[in-house]
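See structure below.
Of the protein chains in this complex, one is absent; all others appear in place.
Coming up: chain A.
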Amino acid sequence: AEEREPPPLHDAAQTDFTELEDGEDLFVSTVSVIESSSTSPEASNLPAEDMNIGSNGPKHEEMFLDDDDDDQDDLFAEATEEVSLDSPERQPILSDGPSPAITPVTPTVMMNPRVDAAVFDRLMEEDEDDEETLDTFDIQISVSDPEKMGDGMNAFMVYKVSTKTSLSIFNSDEFSVKRRFSDFLGLHSKLASKYLHIGYIVPPAPEKSIVGMTKVKVGKEDLSSVEFVEKRRSALERYLMRTVKHPALLKDPDLLQFLESSELPRAVSTQALSGAGILRMVNKAADAVNKMTIKMNESDAWFEEKQQQFENLDVQLRKLHASVESLVCHRKELSVNTASFAKSAAMLGNSEDHTALSRALSQLAEVEEKIDQLHQEQAYADFYHFSELLGDYVRLLTAVKGVFDQRMKTWAKWQDAQVMLQRKREAEAKLQYANKPDKLQQAKDEIKEWEGKVQQGERDFEQISKSIRREVGRFQKDRVKDFKLVILKYLESLVHTQQQLIKYWEAFLPEAKAIA
């Protein structure tokens, strides 16, 4: 398999703070916010207009390609059916915006350097307990009623997102809202920027498709655009279900707002030439360089092992996906050929003089037509049941790889902080003999600052390591569950098809026997 570098995760917010604005302490601001109000939804409702995320029609999609130069190369090098698995979408679009710490969820508290280890562990356990209760998990989301709005190249599809739940975090039991595709992307972007860097596997949003959407916009009412919209609808539904299944994500106010509020601030397109856009590109380049030089001293073999296993799994899933796609393709071919044969049998029946034979041949044509229908349904089943699941998991694996990368970055940050601390100490030592009292004080202050950062760095690292272990455990369980479900669904559809076939043959037999 090709060596595939996980896309360097972009973390604009954090890098901003550490590289450009050295003075502003990430954690100081956090603490103040917590003290003011821990559950203020205001915090997360930060000016959405500033958020340059999501899509806004074809313009955005073009920009997108420009934006992701690295991935662009990958995209064309692949040139297989699996283009969709490697589109620029793989790169999680992270929100530009304030520190992800400003969320009233448990992770925020963990950012507080004053919380000591014992309290920290207790909080972690609480989180796990929450998970247990959510196992009796009662929320159903459906995405339906795709509706085309606008016209020409500015047209877009709007979907109805309906939620049915008995969970108390929601305002009511059943409600629905209208959302467009870019809203989903915006949601993912916000969630990714908040949680990826602390090691949560945030489910990736469905792929963008320039070809598919263009067909829809242009107004082509043919089978392929209908299929495309259906495929997208289904993917959006699966995306939301996966996201709410994550106990921490479920409590996220952005997610709640997405599901409940009738008006959602529009996610505006990423302009490549915007300030944030350029910054993003610069940071991504820096990240890429950093990644190449980060050589982590792995003290925990578990992480190395898991990374390797996930690499292997990625290869296996891609092979499976390709195999299923080929199956689907042949099924479609079979459907076409069966229909063609049915037609020729019908024509033969029409030209036949012998009445009973003529009737039997016409019946034959009908049977074949019905079988064709079954083939189409089965192709649908193969496709949605397996191909989409496999595709989802390949994309999920990139998110998994992403959190591993984040851990490496966290480690690197910790190491950098230690280096800085050392330097500050050396600088202070020098100043001892220079007799500049005000500078000395400043140096001592800086040492305190960096000691704090080192401690924080270590805590972050331990936190993300713990988090990843838990997330991986959840992922592994979910993957087994998901596949089991799909296999059962597939079997059920197989059984159904066969029973239909039996009915058709049994109906035809007397017709054939009646030929005299």
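The criterion applied here is as follows: a residue touches a chain if its C-beta (ideal position, glycine included) is under 8 Å from a C-beta of that chain, and two chains touch if they have at least 3 such contacts; residues count from 1.
FYI, contacts and distances are computed from a predicted model.
Per the UniProt record, the absent chain's protein name among "tRNA methyltransferase activator subunit 11-2", "Sorting nexin-5-like", "Synthesis of cytochrome C oxidase 2" or "Eukaryotic translation initiation factor 6" is "Sorting nexin-5-like". Touching the chain that is not shown, out of A:Val158, A:Val226, A:Leu320 or A:Leu440: A:Leu320 (per the contact rule at the top).
Of the listed positions A:Phe156, A:Tyr380 or A:Phe508, the one in contact with the omitted chain in the full complex is A:Phe508.
In the full complex, chain A touches the hidden chain at residues 305, 309, 312-313, 316-317, 319-320, 323-324, 326-327, 330-331, 333-334, 337-338, 340-341, 343-345, 347-348, 351-354, 356-357, 360, 364, 473, 476-477, 479-480, 483-484, 487-488, 490-492, 494-495, 498-499, 501-502, 505-506, 508-509, 512-513, 515-516.
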